[in-house]
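Contents: one structure, followed by commentary.
A single protein chain has been omitted; all remaining protein chains appear in their positions.
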Amino acid sequence: MIDVLSWVLLGVGGLLGVIGGIGIHRFPDFYTRLHAAGTTDTLCAILILLGLGFQAGLSLDAFKLFLIFVFLFFTSPTASHALANAAMHGGLKPQLGRENGSGKA
Amino acid sequence: MYIAVTIAILVTMGLALARALMGPTVYDRIAAVNMFGTKTVLLIAVFALFSGRTDLLDIALVYALINFIGVIAVLRLVEHGDFHSNPESRAKQDKQGSE
Amino acid sequence: MKVISFGVLLFALWALLSGYFSPLLLSLGAISVALTLYLANRMNVIDHESYPLHLYSKFPLFFAYIMREIVIANIDVVKEILKIGSKGISPQVIKLPLPQQTDLGRAIYANSITLTPGTVTVELDKNFVTVHALTKEGADELLSGEMSVMIPDQLADK
Partner (left out) sequence: MHNLILRVVSKVLIPLIILFGLYVQFHGEFGPGGGFQAGVIFSAAIILYALVFGLEPAEKIIPKSILHLLASFGLVLYAGVGFVTIMLGGNYLEYGLLGSDQVSGQLIGILLIELGVGITVASVMLIFFFSFAGRGRP
């Protein structure tokens, strides 16, 4: 039962990663791509680490996985923010407004 | 199943690497490298449990750490061009730079 | 007092990392914790920001909330990427008021915004936070201010 759950988590996590990877190629400008990268960085990592945690069971390994998770939980939004902040200060203007499926992204 | 996850992560890393190579702006490249690093951490974690060598989890942790510090350092270098200027004085520089 | 409890916490972390409980390694752990505390003190990084003891009771609720938000927002962004049932992206830059009183509260709020995909904190000021949102819906949700009440902050600074 736990095995099935952990495989589902790992599978969904991996899939999310790939979708995020597609996202950083489909979105039109830097800021929107940052959102796609953010997707994979957060939920994908959470799901995969949780799935691995179920595999590891209640042990020191699970604690280390938890530590990695905590670390990513702190650093990944911080890095995203630092990137966005630096880009904005560097004078990179975001594309704004609704882009109604012009097909070219 | 470990294999499937590994392949998924590798595909993502490939896509991120492509963006890092293509990326029109330098920020695109840094974002892609950051994503690549996070995926590497996950890859090491998956491999550690797959092979049963769970001491590799320490390395995953170290990689997460170095990745974060590396991105911050590169961003500072891109933004300031050096490491020794005071972070607080950035506001002034920005005003001059954007003119 | 704060330093002592921080030291106990660090020592627990050491024991869990190590997994060996021989006297030698435990004493090395004690030395390591002492050195860490000394350096942290020199760097002046132990304060209510790095070690928010007074907020611990609020974290579980906040954690559950932020997890739910992350999942919901992820589904939205995935829809946009795959272009399934979406209206197309409409990037926005919006400015939100920042009701949090402390630096810690502000930082947690800003990071929560970034953690939920679809919104990234671009700039953090004393009273405002500038956010880049992927869709109008995401921006509207932030503007409703629902997240900001969840941030554990009110107890800070006593």
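The first chain written gets the first letter, and so on, giving A, B and C; residue counts start at 1 in each chain.
What we mean here is this: a contact is a pair of C-beta atoms (placed from the backbone, for glycine too) under 8 Å apart; a residue touches a chain by one contact, two chains touch by 3 or more.
In this text the structure is predicted, and so the values were computed from the model without any measurement.
The chain that is not displayed touches the following shown chains in the complete assembly: A, B, C. For the chain missing from the display, the contacting residue among C:Ile70, C:Leu104 or C:Met147 is C:Leu104, taking the whole complex into account. Although one chain is not shown, part of chain C still touches it, namely residues 6, 10, 13-14, 17-18, 20, 24-25, 28-29, 32-33, 35-37, 39-40, 42-43, 45-47, 49-50, 103-104, 106-107, 110-111, 121, 124-126. Mapped onto chain B, the footprint of the missing chain covers residues 55-56, 58-59, 61-62, 65-66, 69, 72-73, 76, 82-84, 86-88, 90-91. Touch with the hidden chain on the side of chain A covers residues 71, 74-75, 78, 81-82.
FYI, only the chains that are shown with their structure count from here on.
Chain contacts in this assembly form an open path, with each chain touching only its neighbours along a single line. Among the inter-chain contacts, the highest number of C-beta pairs connects A-B.
Rounded to whole angstrom, the centroid-to-centroid distance between chain A and chain C, based on C-alpha atoms, equals 16 Å.
Centre-to-centre, using mean CA coordinates, chain A is 12 Å away from chain B. Between chain B and chain C, the centres computed from C-alpha atoms are 19 Å apart.
For chain A, the set of residues that touch two or more other chains comprises 20, 22, 34, 64, 67, 76, 78, 80.
In chain B, no residue touches two or more other chains. The touching residues of chain B, when paired with chain A in their complex, are 1-2, 4-5, 7-9, 11-12, 14-16, 18-19, 25, 27-28, 30-32, 34-35, 38-39, 41-42, 45-46, 48-49, 54, 57-58, 60-61, 64-65, 67-68, 71-72, 75, 78-79, 90, 94, 97-98.
On chain C, the positions that touch chain A within their shared complex are 16-17, 19, 67, 70-71, 74, 77-78, 80-83, 87-93, 110-112, 114-115, 117-124, 132, 134, 136. Taken in their complex, chain A has these residues touching chain C: 16, 19-20, 22-23, 26-29, 31-32, 34-36, 38-39, 42-43, 46, 60, 63-64, 67, 73-74, 76-78, 80-81, 84-85, 88, 94-101.
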